[in-house]
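Note that one protein chain is taken out, while the other chains of the complex remain in position.
As written, the chain order gives the labels A and B, with residue 1 at the start of each chain.
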Amino acid sequence: MPLIRIDDQEIEAPQGETILRVALKHGIAIPYYCYHPALSIVGQCRMCLVEVKGAPKPLTACSTTIGTLPPGKKIEGKYDMVVSTKSETARKAQRGVLEFLLLNHPLDCPICDQAGECQLQEYSYTFGDPASRLEFEKVHAPKRVDIGPHVVFDVERCIKCTRCIRFCQEISKTGELTLSERGVYTRVDIFPGRELDNPYSVCTVDICPVGALTSREFRFKERVWFLKSVNSVCQECSRGCSVRVDAYKGEVLRLVPRDNPQVNGPWMCDYGRLVTERMKGLDLAGRPLLRSGAVWQGYEWKEFGAALVEKMAGFPALKSDSWAVVLSGRLSLEEMAGAQAVSQAFFERSAGSVPDVAWGEDDELLIRKERRPNLMGARLMGIPVGEQNAPLSGLLTGKKAALILREDPVGDAQGAEKAAVETALASMDLVIVADSAFTDTARLAHVFIPLAGWHEMEGVTVNFLGVAQKTARAVVPPRDRRPFYEVASLWLTAAGHEAPEPTFPGWHAKVKESVPGLAGTSIKDLLPNGLQVLDAPAKDKVKKGEGA
Amino acid sequence: MNAYWPIVVPALVKIVVILGIVLTGVAYTTLAERKVSAWMQDRRGPNRVGPFGLLQPVADGMKFFFKEDITPREAYRPLYLLAPFLTLFPALITFAVIPFGTQISVGGQTYPLIIAPGMDVGVIFLLAVSSIGVYGILLAGWSSGNKYSLMGGLRSASQVISYELGIALAVMSVVLWTGSFDFRRIVEDQAGWGHFWFVGPQFLAFIVFTVAVFAETNRLPFDLPEGESELVAGYHTEYSGLRFAMFFMGEYANMITASAFVVLLFLGGWNLPFVNYAWFGPLWGGLLSAVVFFAKVAVLLFVFIWVRWTLPRFRYDQLMSLGWKRLFPLALLNLVLISTLLVLRGHP
Partner (left out) sequence: MKVTRPELSWWERTYFPAILKGMKLTFSHIFRKRVTLQYPEERWTLPPGYRGQPVLLTGLDGHEKCTSCKLCQFICPPEAIRIVAGETELAKEKFPAEFDIDMGLCIFCGYCQEVCPVEAIWLKDAYELADYDRTNLIFDKEKLLALGRKPPYLPGREKPLEEGR
């Protein structure tokens, strides 16, 4: 392998690798904008210019590959390439490029959403000049251009790195964007009659190194330095993309994909991100409710266990097969374990089945048609998964009681199926519904248990590839809503049964007993990118990146 | 007509009058404290309530009365509630043995100007009772369940122990000189031709006594038990409303007691040089003597305030070293000197 030297570091690098990749791998900081590990290399921004010994002028580190010199011609007798990232020439080149990039930049950082996570800001501090030498009016360009339903484009701020264009060509394969005009008027443009409306369009906002592309949903919501972030898992399909949840003052403001080569690469679909918008319409339930007649009676959690046990005692005849237990693929493994324990203790039966809700089609990149994140987890826990989109009325009809967790069979169904579910539930003696919102199904229930949303609790889900990942608490539930495993502990102890601690670690220990892939692992093993718990995972088509 | 009435009625009248004077004195000492401190700092002081702010103590009292009385959760309630009384009441009881004038004769009856005229060990009674006050402070500090309060209480206890030695020895030299524990005898010994106020012959004792009395009343420069910069407010950190007012009144009542003590022992009591109260007749002479006595007390109170707004607070080790290494030996030395003098003079 060629031996090269970057600054003072001697590195053996594979032939044909680029200087930038080698440098990044060895912790040498070279500034760059247009390079992205999951996209093709174009050498567009010129920010990564470095001095290479023997070359007549600085070369772009992202597109210069490493080769071998014949034995007699080695530099200083042993190196195949000597690179300097901090020499006078390199510094001057970086400073010059940055001056050009900032020449017509509007410097409207105070209103720019990217401020605080902007590469232009960061490199200006590190490499740039403090003042501009431009004596003339800056070239102005349109601001606030709507190029798609979720993306707003500010032409002035753009540095023409073409990451977004390459994303649309290579990753989403929709090709909406291109460069138009020439010279200082060069701009990223959208083809006439097109819109940036592919299912991954907001990824262009993520990879935009400056504030040219901003997300319509997050636009002006909050300055990024106020955000509190946790690493979590998207729960909108069985892919389970690794995400970072950014929240401020109890509100989830955006989801940003985390680079996870096993699952999603650096990408994420728009549907998953828009969960922040869908959360807004939910009728959040505050505290546990028991219904008698038409009157809902609210309870404090500490009284609720006893109240629930008392309510159950009113129906001693309801055992085993008179119960319909509908779990959901939205439950975490720990909540499923809680549901199993509750079923065994109170209904004298195993936990019921998990419906497989699906719509749309699997696409080439990330989106899966199974819309429940933890179906594989249910299978691993030994809970049967129903046929895809099988009507739930079949499960409920003829039963005397039902426990429905995180599913809304009434609200999700239409027409005859909806009527059938409603009749089935109305004729039951006891319906217990637990969900994070007060759904249409909850209106027909006798007992309603408010559950924490996935962004408000810890839990482990297993995606269709068999990767177990952990969600985290991004916000404290605005009202006291709890994960079902805590409710299960409460319920079991109130009736005198043994139960694990009402915490995530307590129930996770119980999960580890029944999921073989998790045996002998600790919670830390699930961080940050998850743990493969399936022996023979399915084949996947994601283009893997190595860190953006 | 019961035989006790001629004794009980004058005693009750004297109690009411004395308590009235003392409590009013306490109230206006607080005002004086604020006014004098303001003047010394080129300020005006309270001047909004009544003419020249003279009704300020009334306003303060109303405020204390209507403030919420808070008991901390960590406090030991019985002692916490008891402590303020333990501080205030001994301070007031001491006035039972303090003579505040000669006597007045009305309608053929002679009434000595003291609540408990028969008490011939008034000095010991006063020393004993005034020491009870420190229990209030100590208990307040302990029962508040607060570390600052506890520190304040402990400091108060050790401070009082250290300085009471000095006080007792200084008093003892005066007692040796006069041969009596009776305040009236002590005062009479400072009157007339050939006699001096004891501040002259007993100057060393006077100095020791005055300094120790400052420490005894927790006044600056010895207010370590309160030490705001270290202990928030010391032993009364947790107190509010009327209970705090009791500590506050107790402190000022103690100041008045201490001033009266100094006046009686060293400054000639109600005596003035070249003045014989018999000249003014039985009624007016007695009243005049009382006025002179309270005027002297007022001057000493001014000195208390004056010192407070002049000197900074001592460090705790300095306080202890002053008490044990300076005042205590000085007082002993003084006692030896006085005793020697008395033996040489051939005192009975």
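Note that in this section a residue touches a chain if its C-beta (ideal position, glycine included) is under 8 Å from a C-beta of that chain, and two chains touch if they have at least 3 such contacts.
Please read these numbers as outputs of a predicted model, since none were measured by experiment.
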Among listed residues B:Thr24, B:Gln41 or B:Ser321, the absent chain is touched only by B:Gln41
For the chain not shown, which residue from A:Lys74, A:Lys143, A:Arg244 or A:Arg379 touches it across the whole complex? A:Lys143
Candidate in contact with the missing chain, chosen from B:Ala11, B:Ala27, B:Leu176 or B:Val307: B:Val307
In the full complex, which of A:Ala55, A:Ile111 or A:Val139 touches the chain missing from this view? A:Ile111
In terms of residues, what is the contact footprint of the unshown chain on subunit A? 109-111, 143-144, 219-223, 225-226
I need the residue numbers on subunit B that touch the omitted chain, in ascending order. 36, 38-44, 306-307, 309-311
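Keep this in mind: only the chains that are shown with their structure count from here on.
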How many angstrom lie between the CA centroids of subunit A and subunit B, rounded to a whole number? 76
